[in-house]
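Okay, here's the structure, questions in a sec.
All protein chains but one are shown at their positions in the complex.
By letter and in written order, the chains are A and B; residue numbering begins at 1 in each of them.
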Amino acid sequence: MFKEIQDRVRSSVPLVHNITNYVTVNDVANAILACGGSPIMADDIEEAADITSICGGLNINIGTLNHNTIPSMFAAGKRANELGHPVLLDPVGAGASQLRTDTAVRLLSELDISCVRGNISEIRTLAEGSGTTKGVDADAADAVTEENLSGAARYIKALARSLNTIIAVTGAIDLVTDGDKCFVIRNGQPLMGKITGTGCQLSGITAAYLTANPQDPLTAAAAAVATMGLAGDMAYSHMLPGDGNATYRNRIIDAICNMDGETLEQGAKYEII
Amino acid sequence: MFKEIQDRVRSSVPLVHNITNYVTVNDVANAILACGGSPIMADDIEEAADITSICGGLNINIGTLNHNTIPSMFAAGKRANELGHPVLLDPVGAGASQLRTDTAVRLLSELDISCVRGNISEIRTLAEGSGTTKGVDADAADAVTEENLSGAARYIKALARSLNTIIAVTGAIDLVTDGDKCFVIRNGQPLMGKITGTGCQLSGITAAYLTANPQDPLTAAAAAVATMGLAGDMAYSHMLPGDGNATYRNRIIDAICNMDGETLEQGAKYEII
Partner (left out) sequence: MFKEIQDRVRSSVPLVHNITNYVTVNDVANAILACGGSPIMADDIEEAADITSICGGLNINIGTLNHNTIPSMFAAGKRANELGHPVLLDPVGAGASQLRTDTAVRLLSELDISCVRGNISEIRTLAEGSGTTKGVDADAADAVTEENLSGAARYIKALARSLNTIIAVTGAIDLVTDGDKCFVIRNGQPLMGKITGTGCQLSGITAAYLTANPQDPLTAAAAAVATMGLAGDMAYSHMLPGDGNATYRNRIIDAICNMDGETLEQGAKYEII
């Protein structure tokens, strides 16, 4: 099932508009190119909606948000909604400041968001309107584990229904749900947490997968999550002595670049609950 | 001929002021360092002209342009013109939004631009005042091919004369012309299109080559284009199974770093028409 999703990304080359942070933007662009999409970054209010118009999907990432780019997120989001384009929201650091929490909550309430991709602390912040995010990383107390999995899945499903969106919570175990079905994905490696921006990269490729697969957004989002995790697994298996987080970062993008639908289908470790 | 051009970059270490996008800025800086130049990035209106004054050349790249940086492009450009410094314009995404098209056209009309470096769709947009750019990549319908080469060269030559600038159009075949002579360069690999910012990097190193070689700007620009393409060829020849666009990106910058004038002279594949 993931095979067809991935193949469609490579055959249709979805053009994705990204309003994203300047920390990880280069990796996001290269990850979107690697998976078969085509990225464009533009965040000035005078062109945000125009750029959305020529694209097929929109990726809004609030890392390094500011008073110039926040209005552009809304303008691009509204245009994307008018055009029926998928809109992904990555609420980076929601809970770390009032500005981030408020902006993420407002984006969710004023726009039709197709998918929210974040760590569990960011997602909890959206659910509760305030948070305990430790910077841009998830709070360990919030982590999804094998022990609390069924409760966590129930929680995320209820939130997805309430927000009327797909939610992709990533961490040691990833959950992707539309409120009804929930993919539980077990690819990925702890060392990915030592690279800045693996989450941002995943949000970018998820936007590309959603854009190329309007017929099945839930499976598209799950396939994107599995792609990132499997790329992390494959890259990790080739790590040599002396390699660290910088080389691992490159190897993950390389693995996405080389991944075809068949490899994804066979390597993805998931169940649906 | 390219040998002396490259040697002069390494011996003079030209200082290049870059007002450029935040997507590829790190790669641009490392590429300029790799070719023998020294980059400085500064885009606030309060320092843009001052920074230009201490440099030898200016690279203006309109990717992620915004209402703060656009006035800085003009201020820096005017100062560079006063000082007789070469000014390179990379019209990233011209045609993708009115803001980009208008800004690129205004920069060309209000500043004395030494060289425009872009893909064929961006260059056509400048010629026609509107465009069909597909995001930041060239439209396949516009591509320069062996079949339409002589017509394309005539078109670019006429445009260079009309705009009174050197134009470097890069793609599968690169054309670099001052309106009179036209270099046709056949280095480079298709996989370079899967890396974000190879064009931006080329613009940065072209600015360095122009700065170090005021006596022959056309050959300087052609040598820069050949350097980037040859670096792409050399890096490609060392790709191993599992390598993808991230490793290729690094290997291209590495190849620029290791390239001497002799290697460039021997590896450059060009004719002058």
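Here are some notes:
Operating definition for what follows: a residue touches a chain if its C-beta (ideal position, glycine included) is under 8 Å from a C-beta of that chain, and two chains touch if they have at least 3 such contacts.
Since this is a predicted model, take the numbers as computed values, not measurements.
The hidden chain makes contact, of the residues B:130, B:215 or B:258, with B:258.
Taking the complete complex into account, A:27 is the one of A:7, A:27 or A:233 that touches the chain left out.
One chain is missing from the display, and on chain B it is touched by residues 15, 22, 25-26, 29-30, 33-34, 38-47, 50-51, 54-55, 68, 238, 249-258. Take chain A: the residues that touch the chain left off the picture are 21-24, 26-27, 63-68, 93, 96-100, 134-137, 194-197, 242-247, 249-250.
Keep this in mind: only the chains that are shown with their structure count from here on.
Rounded to whole angstrom units, the spacing between the C-alpha centres of chain A and chain B is 33.
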